[in-house]
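Sharing a structure below in structure tokens format, with a few things to ask.
In this view, the complex is presented without one of its protein chains, the others remaining in place.
== chain A ==
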Amino acid sequence: MNRILVIDDDEIIQNVLEKVLTKEGHHVEIAKNGKEGLQKLDLMPYEIVITDLMMPYANGFEIISKLKQHPNTEKASIIVISSITQEDSVMDSFKLGVDEYIRKPMMVGELLLRVNKLLANRSKYA
């Protein structure tokens, strides 16, 4: 069972991703903001982290930097879901090591495909 951490302050995104990803057979942990997300990093290693960029307490860029340094997530794949469409933000995210960038409003089917692709790649090169 793959472990996925979802960090997003939007209650709707939290509920939907939890249900949809759990149905796909993944173990999902939800964090309601950046601070809680960083606390959850100590719980267990994660294969994938899905995070928003604009959140209270710690923004997405800080979180991505910390994910890359934390032993439980240094090798995790990172997916950003954000309504920020500025080229700079997208480029900065990729420079920090993000694997996928999905713009809101998003297609759930697309997110699932990207999650599955990243997991497949991980098992292929593991």
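In this text, a residue touches a chain if its C-beta (ideal position, glycine included) is under 8 Å from a C-beta of that chain, and two chains touch if they have at least 3 such contacts; residues count from 1.
We adopt the following convention: contacts and distances are computed from a predicted model.
S.K.: One chain of this complex is missing from the view, so tell me which of "HEAT repeat domain-containing protein", "Hydrogenase expression/formation protein HypE", "Peptide ABC transporter permease" or "Sarcosine oxidase subunit beta" is its UniProt name.
M.R.: "HEAT repeat domain-containing protein"
S.K.: Any idea which of A:Lys75, A:Lys104 or A:Lys117 touches the chain not displayed?
M.R.: A:Lys104
S.K.: By the contact definition given up top, give the residues of chain A that touch the hidden chain.
M.R.: Counting only chain A, the missing chain is touched by 10, 12-13, 15-16, 19-20, 23, 104-110, 112.
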